[in-house]
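Take this structure first; my questions come after.
Here the complex is missing one protein chain, while the rest keep their positions.
First chain written, first letter: the chains are A, B and C, and each begins at residue 1.
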Amino acid sequence: MTIRPVPPDPNHNYTNSALRTGDVDPYPQRQVGEFIGTVVANKWVNKEYKHVILKVHPHALKAYAGQMFHLLCPSPDGAEVWMRRPMSVYRVDKDAGHIEFLYKCEGRGTRGMAMLEPGDDFNVTGPLGHGFVLEPSWRNVVVLGRGVGLATLAPLSQLAAENKIGVTAILSARHPDVVMSRDLFEGLGAKTMTVLDSDGTSAVDNVEKILEGLIAHGKADAFFTCGSNRLLKLMQRLGKKHNIPGQVAMEQIMVCGFGACYVCMRTFEVDGQRLLRRVCRDGPVFNLQEAVGW
Amino acid sequence: MTIRPVPPDPNHNYTNSALRTGDVDPYPQRQVGEFIGTVVANKWVNKEYKHVILKVHPHALKAYAGQMFHLLCPSPDGAEVWMRRPMSVYRVDKDAGHIEFLYKCEGRGTRGMAMLEPGDDFNVTGPLGHGFVLEPSWRNVVVLGRGVGLATLAPLSQLAAENKIGVTAILSARHPDVVMSRDLFEGLGAKTMTVLDSDGTSAVDNVEKILEGLIAHGKADAFFTCGSNRLLKLMQRLGKKHNIPGQVAMEQIMVCGFGACYVCMRTFEVDGQRLLRRVCRDGPVFNLQEAVGW
Amino acid sequence: MVDLSVKIGAITLQNPVQPASGAFSWEYNDVIDLNRLGALVAKTICREPRLGNPTPRMAETEAGIIQSIGLPGKGIDYFIEHIVPEYAKFKPPLVVSCSSESIEDFAALAEELSVPDVDVIEANISCPTRNATGGNFAMHENYTRDCITAMRARTKKPLWVKLSPNAGDIVSIAKAAEDAGADALVIANTFLSLKIRTDNFRPALGNKFGGLVSPALKPIVLRMVYQVAKQVKIPIIGIGGVTKAEDVVEYMLAGASAVGIGYAGFRNPTALITIIDDLEAWCDERGIKKVTELIGAVKDQDMETDTLAAASVGI
Partner (left out) sequence: MVDLSVKIGAITLQNPVQPASGAFSWEYNDVIDLNRLGALVAKTICREPRLGNPTPRMAETEAGIIQSIGLPGKGIDYFIEHIVPEYAKFKPPLVVSCSSESIEDFAALAEELSVPDVDVIEANISCPTRNATGGNFAMHENYTRDCITAMRARTKKPLWVKLSPNAGDIVSIAKAAEDAGADALVIANTFLSLKIRTDNFRPALGNKFGGLVSPALKPIVLRMVYQVAKQVKIPIIGIGGVTKAEDVVEYMLAGASAVGIGYAGFRNPTALITIIDDLEAWCDERGIKKVTELIGAVKDQDMETDTLAAASVGI
């Protein structure tokens, strides 16, 4: 065999350069794409959370509330970040061609993400999974979230507004500085209330009272929650008591995001039987009553 | 055992953050330090080479011509660069507290280095090895270098100027655009001449003629070379013929830089016997006649 | 244009790039065109439905991930009835991986999986996280021989055997598999590993041990492929740390006829397609007419062995 010599390609030698491909697909017929988005903004919302806006390929704009993307975060330190990070889509702006994420800066991936600057590439795969579903018969729904969970629940307000469904959003947080998404909910016509650890209003008893009040006033055709095991249990109890359907968005460590690897399992209870489901593909949104919590 | 809980330190989890320490030592009594320099400038000299200036700890300023530093290059692509890169010190500016390197941008390490911007940290270990030695009896020496080798030879002009020794520098290059260090040599009073592949003047025959001329005019009390096997062989031949002592700076892939690992071996011939020496510690500068070349 | 097709025994792959078992399912058709792949490789299936291991099932480490899934699945009957038809919608050959605790059951699985839409049976005798001890048949020459002999007797389908990188002498085990009638060797499964969290002193995975997956491991597995290729005649599929077209080339030079890919497809779901395209371009640029020319083409016959030779820097 004779091999024609070829000068080395300096951009194609190593792991990351090769792995940072993407955007190769977007066939219209594919449900999911690996897209190279462009960062439009990436700002601090408070001391712990940032909000990133990406200009993306139009196919990525199919995402709806509760669906997620799998993000290939840049390295914060020059060593590789090995796995993608799952994030719920926080907002889809079809006119601008943007998708947005609200994220807590914690580990290496999210700290790397925090370093993104406008104009940077950001490789995102999605939209993935099944999101929230709104029944046409519902008039008013209650959204109850805490921490990162609020990022997942926020686009429900968008979906509800499109479907002319009223939303009451109860936002739970440690203290007033880390309440998030209120503007987004209110901007889309939702009524919001904030409950805090710092003044004791976030205690389960108090939230229960609020929920019972909403139920009594016909504001709770369905329940939605994410981000707190305590609040999940509460909504399950009240949902059962008043026969209110509900949905919960779950989290689990992921590898593939497509349903292939069985890493992202969570326990559910269906007809008294415990079973495992994949958060990435069978969820991330599940029947409130079936989730076993964590 | 009871363990007091400690919040995780987000900057201390992974490989690189931990490895990017340094500056812990500089005891005055140590010969070598691991220093965190600060980039002052990092500019292109031509299409292939950059010139970086670092503000460093005063102990790093001990470096002299032919000695090297071992550089922990940042990653060009988010995956780790595993080993340090050895580089000869190009210039030491004691007044400003600077050391400088002239380097060819090629592989991952040097491409990462090319991304450094003023104000960035740069972890350098050194000075390492034995550099060039000038005998007080010498009046005029000849420096013959090519490519990256010119970076190694350049500070000889500084050393020679301090010792009031005249320098003739023959700079060999592929074409006029990649001739380097002429300003540095000339600025310190050296006479320079350029020989090029593009006009054929770099051919061994022609360089030989030039050298013979310098020898005839008493300008060659010693020979210095780096960067070309062909030119090494030529200087060896003429050195032997005219009994002119000489020094050559050698290159080899390195791991430790301290003489411990025996990775950086080169072959030498002493009294008819072949043996191996460590470039990092026994060199990088060696007796011209003993080097076997490559 | 280079001819990318390779033969693994009686099976022809349109190109040498296939997913690794457990790192793939037909659901990836959401994001890439599965008809572009060299083969489709299903997740290892066991006879009975299995839940798999406790969570967490994955943890990041300094330079890779450890994972411990525990071969969950709905069992062979469900698999043949519902999952094989999902794969049958696509053109590339279907490789079905299977595992068991006993040799008899391995053999029975081989027979039961010999249905028309299954093209290849892959014996996963090397899963390090199937149970909590990390042991498996591929650690032992005799178990390997007996298991493959028993499977061979019960199926006419091409039979591939996935070996373990945790074995001390992979060459002997590879030869045992060949002697017992394997049609190809898949080298290798994952490295048995452990991570302990320094915040709470507990193992990071629910199953304690996990398999290490990282591009860092490529040099080890490549060495195994090289050693085995010198000693067996059947084709080898190299698996471990392939993230780019050059890695496919490197495995083929070492003696592999094809490669399997796990991690890279997790990190970049479109990676396998990119790698196939890049491999084609790589060969075309160099005037290589058939990718099979690369198999075993490492230039190792005239290695310079004189330590005192004056070698160039050599990179």
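One rule holds in what follows: a contact is a pair of C-beta atoms (placed from the backbone, for glycine too) under 8 Å apart; a residue touches a chain by one contact, two chains touch by 3 or more.
None of these values were measured; they are calculated from a predicted model.
The chain we do not see here touches A, B, C in the full complex. Within the full complex, the residue among C:Asn29, C:Thr243, C:Asn268 or C:Thr292 touching the omitted chain is C:Thr243.
From the set C:Leu4, C:Ala167 or C:Ile275, the residue in touch with the chain omitted from the display is C:Ala167, counting the whole complex.
Only one of A:Met115, A:Met193, A:Ile210 or A:Leu276 touches the chain withheld from this view, namely A:Leu276. In the full complex, chain A touches the omitted chain through residues 3, 5-6, 8, 14-15, 80, 107, 251-253, 266-267, 274-276, 292-294. Hidden from this view is one chain, which touches chain C at 51-56, 59, 61-64, 66, 70, 132, 134, 139, 166-169, 191-196, 198, 200-204, 206, 208-210, 212, 214-220, 222-223, 226, 241, 243, 246, 249-250, 253-254, 297-300, 303-309, 311, 313-315.
Hidden from this view is one chain, which touches chain B at 1-6, 12-13, 15, 18-22, 24-25, 27, 30-34, 72, 79-80, 82-84, 108, 123, 125, 252-263, 265-266, 276, 281.
Here is the rule we go by: only the chains that are shown with their structure count from here on.
Computed from the mean C-alpha positions, the centre of chain A lies at a distance of 53 Å from the centre of chain B. In chain C, the residues that touch at least two other chains are 62-63.
For chain B, residues touching at least two other chains, in rising order: 14-15, 80, 107.
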